[in-house]
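Attaching a single structure in structure tokens format; questions to follow.
All protein chains but one are shown in place.
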């Protein structure tokens, strides 16, 4: 299918757009941007901002990408298929994102960080440089991942968030902390120490209050974590099938 | 008076603009948008974003509406007269707002929620889906109203904020919590339980520290709450007269 570039959009002749790509009004796409097939870029975006800090001059999106309005991406980053963003996201240089990444409205990704597959960030999440996020992670609104142990300094130690972990709204993760696989950080928690796999951390400062499997689902009254026991919307069929085998209902 | 649409704005012929409506540069107004008389839409906005999630194909604003620059509204919502927004607000589908609603800069309204009359939100407030806000409520910067008791899940239980309540900066209200009429939530509070009418909740986790009427005004030394005792700027005359009768000076 032919592309559908709004007449007011400014698309560099050195950008490479796949088949069936839609670009909204007043959007600017610079040199070195590559967008896969069947993608949509909303209005008022700027993609491929040049930067001397970037490791490359390219910015690569897979197929089935949806970038909502007023978003800004710098060069140097690369994303798998199915990236979905909210409005007004900022993604700086050298970010690597796996398939199915979701970046919510107003998220601020500082660059030089990695996201695994099907990571979902809701609104207004701040990811400091050098953060490393695994697969199937959830990060809820206004969470901040930091990296400087004694600000301001030249020392940057990113956080690590392992697969299936969930960090609830307004929490802050201090530099270098590791959130274990399947762990749950409660709302408004200040995470100062590593959180072991499948445990719950809550409070200011955060403390370990036991295993996640003691939490019961408010409707079914069954064990609620690991959350893939009951929440499977928006994941590919083959992943859902795996989870169904792991936790048969 | 004639309308004043900037030459660079893109306004659908299927949008209906009242008399004396101003639309700023680089703003996009889609099908189904209706704006009442004497209104202003700033630059770089997008109004009426189409959505399959919306309950209708229309987006309706009353008269005397002021939408500041870079704001985004989806279809499905309806607002009374006198809506005022800051810059870069996001308002998703099926939001219902009463007269005199104020939505501060960077607010993120997730949709499927209700606001009464003269609700005032300052900057960067996040309202989760299914929230219900009464009349004359104040919500201060970076407050988050949540809805998922065990994230991620399919269970969404919105918060309820009753008339005249005030929620101070950076507080988080957990799913399904009810903030009572005239209650005060202090800054950086994690509200886990219902807050009774005219009481104060502070802390992480929040606890009840007594009635609001023990707080004295820093200048007049008189009782400070209910705040309508002393704060009446920006409300219509007939409301102010009512409050003057209730609390004669």
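Going by the order they are written in, the chains are A and B; count residues from 1 in each one.
Following the convention adopted for this analysis, contacts are C-beta pairs under 8 Å (C-beta built on N, C-alpha and C of every residue); 3 or more make two chains touch, one makes a residue touch a chain.
The shown structure was predicted, so the numbers you read here are calculated from the model rather than taken from an experiment.
For the options A:39, A:95 or A:146, the residue in contact with the chain missing from this view is A:146.
The residue touching the chain not shown here, chosen from B:110, B:124 or B:146, is B:124.
Among B:25, B:176, B:196 or B:211, the one in contact with the hidden chain is B:25. Touching the missing chain, out of B:18, B:141, B:176 or B:211, is residue B:141.
Looking at subunit B, the residues touching the absent chain are 8, 24-26, 42-44, 69-70, 86-88, 105-106, 120, 123-124, 138, 140-142, 166, 168-170, 187-188, 203-204, 215, 217-219, 224-225, 227, 230-231, 233. Considering the complete assembly, subunit A touches the hidden chain via residues 8, 10, 26, 28, 44, 46, 49, 70, 72, 88, 90, 106, 108, 110, 124, 126, 142, 144, 146, 149-155, 157, 170, 172, 174, 188, 190, 204.
The rule is simple: only the chains that are shown with their structure count from here on.
Subunit A and subunit B have CA centres that are 28 Å apart.
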